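Removed: one protein chain of the complex. Kept in place: all other protein chains.
Moving on, here comes chain A:
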Amino acid sequence: MHVSLAQGLQYCGLCSRGSCPLVTIPRPIFTWASPGDNNTKGLKIGGGGWDKDARTMWKEIGDREFGKLRPNLFTNRIRSTRLSSLQLSNYKDIVSPHRGSVNSLQVDLTEGRYLLSGASDASVAIYDVQCATNYEGGGLLAKHKSIINIDKQHDHGHKYAISSAIWYPIDTGLFITGSYDHHINVWDTNTTQVVVNFKMPGKVYRTAMSSLATSHMLIAAGTEDVQVRLCDIASGAFAHTLSGHRDGVMTAEWSTSNEWVLITGGCDGAIRFWDIRRAGCFRVLNQSHSQLGRRPPLLERAAMNKVSSSKSSSTGQSSSVKARAPQRKMAHGNGSKQSAVSKIPSQVKSSARQRLHPGMLSSQDHATAHYGAVIGLKVTEDGMYLLSAGSDSRLRLWDIESGCNTLVNFETVRLQTGKAIQLATTQDSALVFVPCMTSVKVFDVWSGKTVLSFRGHYEHVNCCWYSSQDQELYTGGNDRKILVWSPTKFVSDELDEWIKRGKASALDQDNWSD
């Protein structure tokens, strides 16, 4: 397998783009179906059934009782039904103490309970999204006030806007903020003191930490500077400087399948993949390298496999994907890491880096993923796809395996161009939440169709975070608000609550006097 990969890569490097069969030859569209893919399919079905009412839900519960439905499928269905009924929550208010636009939102990855928000008035706040601090309106409105609020008055607080605030992925004891005042601070949550402080060469646009890293504690920082820096919390120094971008780096994301792979998007429109164990980037995404459908077509691959080694690199890669895919798919949880981890580096190690000398690289090196800056990146939970948003108001879905643009046409109207935006996906990566100007739109990842549109902010929305645990969406915008979008409660639930609170909902009723 290694051999074939190497050959493929080598070949790819040699073939010119015009003759690449992937681009030119029209092919039948194939969706990849295998026995191991049942899970995904089920999810899709669940996602499709938007207007499922309570009766089907009861039926499903019955099915689950009799063991007709697998638990995983069942939870996924419930989740997707709840997701389809998301709307602006009237009963849950997050009282934002910010006096500037909210730039970053994240719920902690361990408990799913604490929401961290960073705003452009240099303040960070943490809210408990599960327990309200107080109730208003006769217990009807749950107010979630910030339990920690750090602003400019703090001794070591940031001076300028905070562009990024993230939790330490392992626990809630630490959080990291990056600011336009060129600093990245690592905070102890309990004492609200700065533990480590990194001085960056320019404004910090984005910080990221790998959620699966077990062997490093690196903060990837995208700044005004062309170089991406990795800050090591353990040592308090820069571990790496990754150079390759030609302009500032707006976004940075760690791969969700490999702890060593970092993906960055720059103002030059390039999306680069880095293996942090090696120097230089190993892949630049090219918007004109495209494939139709979610996977490279199967037939062709088979044919190519037969014809073997005289094909382009991308097909070679994809053939390897095909061979391995079912098994990886099945175990894609934590267990899959090993295989995934082994895969890309092996690729890299095998030949590409050594063989593709800098001169040859230059054609690839100038590839762009968007016209204009890349302002948002999001790797799907399974680590197989990458969503990118650009200041050209496009949203693109990339197959990470092949590095190809999947040509899904997302019905975005306009994206804001000046700032980085924070995308969010559901756990089954069926839907993506995209801040589009003053609204947040939900797209079907595979078809690009608009599923829902959330209008509530009065100014541009900068960030959103989907909590798959509670099926709640949090959005923050320039109007300084953090809005909660939650599934509608069942009517009976609401009534119960009313009765519990000893109040009649008669106040909000029709009132026809004439």
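We take it that a residue touches a chain if its C-beta (ideal position, glycine included) is under 8 Å from a C-beta of that chain, and two chains touch if they have at least 3 such contacts; residues count from 1.
Keep in mind that, in the parts below, contacts and distances are computed from a predicted model.
Undergrad: For the complex's missing chain, which UniProt name, "NMDA receptor-regulated protein 1a", "UV-stimulated scaffold protein A C-terminal domain-containing protein", "Amino-acid N-acetyltransferas-like protein subunit Mak10" or "CCT-beta"?
TA: Not shown, but named in UniProt as "UV-stimulated scaffold protein A C-terminal domain-containing protein".
Undergrad: Using the touch definition up top, pick the residue from A:Gly62, A:Gly137 or A:Gly236 that touches the left-out chain.
TA: Final answer for the missing-chain contact: A:Gly137.
Undergrad: Would you mind spotting which of A:Thr56, A:Asn72 or A:Asn90 touches the chain that isn't drawn?
TA: Residue touching the chain left out of view: A:Asn90.
Undergrad: Can you list, in ascending order, the chain A residues touching the missing chain?
TA: 88-90, 93, 137, 140-141, 438, 455-458, 479-481, 483, 507-514
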